[in-house]
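All protein chains of the complex are present and in place, except for one that has been dropped.
Up next is chain A:
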Amino acid sequence: MAQNDYIEQFVKEHGRRLDFEERKRKKEARESHRIAKDAHRLKGWRGKKFAKKRYSEKVAMKKRIKAHEESKLKGTPKPAAEDGEALPTYLLDREQQNTAKAISSSIKQRRMEKADKYSVPLPRVRGISEEEAFKVVRSGKSKRKSWKRMITKHTFVGEGFTRRPVKMERIIRPAALRQKKANVTHPELGVTVLLPILAVKKNPQSPMYTQLGVLTKGTIIEVNVSELGLVTAGGKVVWGKYAQITNEPDRDGVVNAVLLV
């Protein structure tokens, strides 16, 4: 996943070309002709692949049409789906008690969460030595001095960060290895969303890495989940949530993380 959504940025800045809509419409109108031509023309393995894709699309379409028609049907509905436990008449209108139960169970849940706040999906990580993480940058006229370091791992650098003057900057975080977003998976919902990183909370390697914002496997990061629309027990939208990095970003070039729920 590329970090730089330059096309979107360009569109925001300069807009689209004037005949964009027209071209899009025409392209879509040509689409069916192209498919027909492909169906006719493609042979061998490509033909098979095309036919398989076409078939699955058609099945999906038929299913959707059927579901749509059923929803419009009148008459006796099917037996009610098992949505929750059946209740005797004398408990049917007593919802406040059930919600009270739900609230108490959610409080218990939260307490449990607090207890195992640090029981994370990846409990152990490989140790990373300073030699591996830092590259020595030689400086001075004859490159005699070697007090500068460059981080070889991907890093998160907060918004509005300005590098220090060259002669003061001991540790360099290369701009090419900076990450702003992470692919975060919600483990229960099973969806993956690209979310902006807010901060690095803990790097298990060392507190210094945490301070520098080094992103390695097992690092706890805070991500902005406002897009997911998660809601707290009190009804407020959750903004920041913790996630743990599941891949080694310097190998893949992207940050994949799993949300801690």
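Note that a contact is a pair of C-beta atoms (placed from the backbone, for glycine too) under 8 Å apart; a residue touches a chain by one contact, two chains touch by 3 or more; residues count from 1.
Keep in mind that, in the parts below, contacts and distances are computed from a predicted model.
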Legend entry - Absent chain [UniProt protein name; select from "Anaphase-promoting complex subunit 2", "Ribonuclease H2 subunit B", "Ribosome assembly protein 4" or "Signal peptidase complex catalytic subunit SEC11"]: "Ribosome assembly protein 4"
Inset, instruction - Out of A:D93, A:E131 or A:E159, point to the residue that touches the absent chain in the complete complex. - result: A:D93
Legend entry - Where the missing chain touches chain A, by residue: 76-80, 82, 85-93
